[in-house]
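Complex shown without one protein chain; remaining protein chains in place.
In this document, chain identifiers A and B correspond to the written order of the chains, with residue numbering beginning at 1 in each.
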Amino acid sequence: MRKQTFSGILGVLAALVIGGVVLALQKFNPFSTYGALLQYSLLSASGLSAMLSRAVPLVLTGLSASIAFGSGLNNLGQPGQLVIGALGATVVGLFVPLPAVALIPVCIAAAMVGGMLWSGLAAGLRRAFAMDEFIVTLMLNFIADYFALWAITYPLFDPAALSPMTRPIRTYAWLSEVGGINASVLYMVVATVLCWLLMSKGVSGYEWRIMGQNRLFARIGGCRVDAHYVRVMLVTGALAGLAGGLMVMGGPHRFVKGLGANYAWDGVMIAVVANNSIPGTFFYGLLFSMLQQGAIGMELVTAVPSEFIDVLQAIIVLVVVAGRVSLNLMFDRIATRKKLRESLQ
Amino acid sequence: MNSVLIDLQHISKVFPPATVALSDVSVSFRSGEIHALVGENGAGKTTLMKVLYGLERRDRGDILLRGTHVDFRNPREAIAAGIGMVHQEILLIPEYTIWQNVVLGAEPVHALGALDIRTARERVARKIDEFQFNLDPDAPVGSISVAARQKVEILKLLYRDVSVLILDEPTAVLAPQEVGQLFLELQHLRDKGHTIIFISHRLDEVLGLSDQVTVMRRGKAVATSPASRLTKEELARQMVGRSVVFAAERSPAEPGEPVLVAQGLTVRTTDGRDALDQVSLQVRSGEILGVAGVEGNGQFELVNAIMGLSTIAAGSLFVQGIDLSHADILTRRRFISFVPQDRGRMGASLPASILENAIMTHHILDRSFRRWRGLALNYRRAIALTRQIQHQFDVSMENAAAPFQSLSGGNQQKVILGRELLLEAPLVLMDQPTRGLDVGSTEYVHGLLLDLRNRKKAVLLVSADLDEVFTVADRIIVMSRGQLVADLRTEETTREEVGYYMLGGKDAVHAQADI
Partner (left out) sequence: MSVFYGLYSAMLVGATPILLAAIGGAFTYYAGIFNIAMEGMMLVGAFCAVLGSFFLHSWILGIVCSIAGALVMAGIFVLFAVRLHTDEFLTGIALNLFAVGLTTFLLRDIFHVKGAFTDPRIVAIPAVTVPFLGQIPVVGRLVSGYNAIIYVALAVTVVAAYVIFRTSFGLRLRAAGYNAACLNSSGVQTPAIRVWSLMLCAICCGLAGAYLSLGSVRLFAENMSAGRGWISLAAVILVSGNPWGVGIISLLFGFFDGLTVFLQGSAIPTQFTAMIPYVATLVSLYFYSVRKRKA
């Protein structure tokens, strides 16, 4: 665990240095660029608030991917599950006449059910026909995208709008700001804590983790791996769906074309750097949202295009993941040399 | 006396992070001799040979071939220098034919890199004739017997014109009669001028076949001496470092009621073959039933059928009178303690902690492992069980939270044994429980097995090691081609008789004459 944190910090720093070199090669000043990044995210009140809101889908899809990968499932369908979840929350928010106390929970439930529907579809295809969820969830992402685009272009289209989007959802379903911070952040924190409890204290978390490490052993040990498979798919789908719902309810309050497109692979990316750890997912989610939020300000004050952040994120992923492996190798080599000396004395 | 061909000097090797596999080992091999390398599992025999062959890097030491320093970075360089190795686990590609396997890596080619199939087949066929191996070059390796595969491995080296052959435990997978045949072939090769290095831990074989014997113990070379000057007892003492009792004391069995009753168990493979064909057997309480057979003759399928890992096409399975024929695995686990053959694949999760491995199955069957309406794990209870296993089964470990893979093989097996035996199920199913363990741990496991018998458990022991079966089992059944071909009482049978059935009862007269 400590080794993990250490290699993570080292990796991020190394990636920032590589990014700095890239910037310098393009004749940008890396220090002022990184300074602007910080200035417009962590170091200003409005930046911080926006950064936290932006972290919601990142952390939630990251949790979804972390739990799936940690349990040995290749659920790569977070983008699709997010879109269908957002669509679910939107439909309920548009058409269900309920008071605020009831509408928000119902909208959130609808978002989670939407995500579960989409991941459950993949789970069902796997259980019924042995179709590998790896390809199925990927393909369902594209299908979800086009389906949502159709829904907001035709049946749910707002006639007053110029581009495909729905009408705003009922104001009762809007998530309010508490002390400048959107309430969706609160839901994200609660979800993270629940996931952590589930994975580190729960019986299910134990069995899922063992299943992810060695499915056959879990099966021989009496764990019901087939039922767990479906459960993990549903839980991770619900998390991604929740991300979509909170994005609609906390942000533009309607389903706009391209919603979720920027978050397509971020969840998977965050789970990968965090090595499927729940606290790790939370912190990397915040880190990436900081970079993405800061990028907007960075583009304003320096000439560096905000797309630089996409490159930087990918470098972080590669360096942290490879660093974890090579650091372990290095520790081993040191131990080997010590042992060799001892054994010959 | 022949000249020194290979000289290993002061070789040391540490496996990360801290396993000393070889510590200052020096051995010389002379040309034209059969040189046995003996020692317990984990003594470093295989590692030493892998270092010579370029598969492992040594951390210290020198290798001299005909007096000059060599340093093989990979097997290709070793082969080019005339040294070849046959590994313990047979490394062939079942999808390829014999000739494809043999030429792989040294293929004759036309222009444009096209395989010269005709030349390749001819060369392989010529080698087969030269050494009288009686193999069909076009047969897919997946369809031939284990003994034939081993010949293909040797052929592969002869095709590359090596003069030194290293064979790692070549007899482990063979029936006694096949061992005799192999030894004749090896002696034939030596007489043609080849040098053979032969790794084994079976003392009778070593004394019968080799000219020189080097004993290894805990990563060190203990002694090298001519085989003619050694006795089995002396060799065993050098190997283990103390005197060894060969026959464990076994009181006569007093079996009680039948615990496991299987009738006509049949398991069909996807291509419609019966991997397990109408097997019926009974194990009674207070009895150890040994399952012998050349590996791959249905033993694994039998274990899987009993555990519910494969569905049975026909037959029935009862434990203590309860029908488990089609029960799910969890139901079976209430009645069966199971120690599988492959620790890392079936018996444990290597990256998980010792504790997480120790509580598997207990956490489902024993309610006290759960809290908060069964949602949360009771870690206090989990720690208590881990400690109990540690003390009762003498596991040397520091921290229950350490990864399972940081334990030595023997300690890993003890944790698994502890976990399974503390389930206190009436039937104990063990599949190769001592594979890869040193003599001390093996004796420990055998003691446990006899203790289980005294505590009136029913024990089904699957083992490819005939010595083990004869040491502990009260009855021996033999499997061949998925069928149960013999059911014998240990006192009334011999290794030769069991070997006869292991080979399916065929060619037995002929094969016995070879020994």
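What we mean here is this: contacts are C-beta pairs under 8 Å (C-beta built on N, C-alpha and C of every residue); 3 or more make two chains touch, one makes a residue touch a chain.
Computed from a predicted model, the values in this text were never measured in an experiment.
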Touch criterion as defined above, residue of B:12, B:100 or B:353 at the omitted chain: B:100
Sole residue of B:10, B:60 or B:160 that reaches the chain not shown, by the stated touch rule: B:160
Residue of A:10, A:106, A:138 or A:181 in touch with the missing chain, whole complex considered: A:138
Where the missing chain touches chain B, by residue: 55, 74-76, 79-80, 85, 87, 91-96, 100, 103-107, 109, 112-115, 156, 160, 270-271
Where the unshown chain meets chain A, residue by residue: 26, 125, 129-132, 135-136, 138-140, 142-143, 146-147, 149-150, 153-154, 265, 268-269, 272, 305, 307-315, 317-318, 321-322, 325-326, 329
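By definition in this document, only the chains that are shown with their structure count from here on.
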Gap in Å, rounded to a whole number, between the CA centres of chain B and chain A: 46
Contact footprint of chain B on chain A as seen in their complex: 201-204, 206, 209-210, 213-214, 216-224, 329, 331-333, 335-340, 343-344
Contacting residues of chain B [partner chain A, same complex]: 12, 14-20, 23-24, 59-60, 219, 307, 309, 328-330, 333, 338, 340, 345-352, 356, 360-361, 363-365, 370, 374-377
